[in-house]
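Rather than the whole complex, this shows some of its chains in their spots.
Order of writing sets the chain letters: A and B. Residues in each chain are counted from 1.
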Amino acid sequence: MDTNLLSNLMTPPILFFFFGVFVRLIGSNLEIPKALTKFFSLFMLMAIGIEGGTAMADSGLGQEAVVVLISAVVMSMLVPLYSYPILRIRLKNLYDAAAIASCYGSVSAVTFIAASSFLTKMGVDYGGYMIVSLVLMESPAIVMAVLLATTVRSKEAHNEGAQSEGRPPLLPMKKILHEAFTDGTHLMLIGSLVIGAMTGMEGKKVMEPFTGGIFKGMLAFFLLDMGLSVATRLREMKDVGVFLVGFGVVMPVINSGIALGIAHMLGFGMGDAFLFMILVASASYIAVPAVVRYAIPEANPSLYFTMALAITFPFNIIVGIPLYFKMVSAVWGG
Amino acid sequence: MGTDGIKMKKVEIVIESVMIEEVISIIDQAGVSGYTILPSVTGRGHRGKRMGVGFTDVLNNTMIFTLTDETTALKISNRVKKLIQNYAGVVII
C-alpha cells in the first residue's frame, strides 16, 4: 500500500510544487506573474466552493453534517487557545504568539484540496459539508487572535502605566472585525458555495470544464508558484528559530491527533475524519495573515506567514497527508 | 514645483498594501485635492524584504503620492509616520 500511497500523492501538481522549491533554491529567475497567482487562488476557491455547494444541494445538511460543522468551529477556537500558551514558553513577543496561534486555528485550502484529491484516488468518500467546515474555520480563529492580542495589550498598558500615551494608534475593533468577515478570499469561497448550492448539479455541469476539467492544470501552476514562494521564505528564514520550526512540524501532528480522537468519539465517517484532521492540522497563509497583519500590527508577519507557508504547508503535503491517512486507516480499520 | 503657481510639496509614501486604505483616509481627512497610487511596488527596509507573493498582500507594498501645500504635507507626513511605527513604510517629502 505504501507505494500506492506515494503514487497517489506524487501527482503532477504536487511535483510542480517540489519543482518550484528546487528552482528557486538554485537561484533561477523563474516567476509566475502575480496577477495570475492571485487569479489561480480565486479560481481554486471558486472551484471548491461550487463543488461543496453542489454536494450540499444534493444531500442537504443532515445531523452528521451538523456535528462535523460544530466540531470544526469548536476546534478552530480551541487550537489557538491551547497553542498560545505553548508558544509563550519561548516567544517573548506575545503578539507573535497570538498571531501564530491564529494561523494554526484556521485552515489551508490548498492542503485541503490536495488531501481531498488524494482521498478520491484512494477510493474513500467524504461529505460535501467538509467544504463548509473549511469555510467556517476561517473567521473564529481570527477572532480568537484579536481577543488574545487585546488581553496582551491591556496587560501591557497596565504594566507601563501612564507611559502608554506614546504608543502608535491601533485600528478600531469594528474595522478589524469588518476586515475579518469581508476578506476577499474568504467571501469568494462562501459566495461560490452559495452559488453552487443554489444552482445544484445543473450549475455544476455548466461550470465543469472550467472548475473541473482544467482544475489540475491550474493547481499545478499555483503549486509551482507556492513552491517558489516557499523557497523564497526559506531563504529569508533567519527570524524563525528552532523552537518555531519545531512548533510548525510537531503541532500539526498533535492537532491531527486531537482531531482524530474527536472524530472517532463522535462517529465521523473515515473520509470525513481524515479531512477533519487535515483542516485542524493545517495553518492559514492566505486569509488569516492578511487580517492578522491588519489587526495585530505588533506581530511580525515574517514569523507567522513563513511558518504557515514554508514549514507547515510542505510538511502537511509531504508527510502529513500519508501520515494522517495511516492514522485514520489504523483506527477505522481501512 | 506645483501646478497652480503656489509652492507645492510632493509627499511620497511607501506603505504595506494592507494599510493603503488608512493612508488614503489620512490624505482625505487632510483635505488634499488629490493623490496618485502606484499599486504594486516591492522593496526592502528595516522589516526585511517585502518582495510579495502573488496570493496575499501581506508582503506587498503600495506607493502613493500627493501634491499639496507645505503645512498639509507636514500634517500628512506626521500622521503616516505614526502609522509606520507599527506597519512597514517610509515617507518622503
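Brief remarks follow.
Assume contacts are C-beta pairs under 8 Å (C-beta built on N, C-alpha and C of every residue); 3 or more make two chains touch, one makes a residue touch a chain.
Not measured: the values here are computed from a predicted model.
The shown chains stand for their kinds once each; the full complex in the file has the makeup A x3, B x3.
Going forward, only the chains that are shown with their structure count from here on.
Between chain A and chain B the centroid-to-centroid distance comes to 32 Å (mean Cα coordinates, whole Å).
On the side of chain A, the complex with chain B involves touching residues 32-38, 40-41, 168-171, 222, 225-226, 229, 232, 236, 239, 285-286, 289-290, 293-294, 297-298, 300-302, 305, 309.
Remark: chain B residues 16, 18-19, 22, 40, 47-49, 51-59, 82-83, 85-87 touch chain A in the complex.
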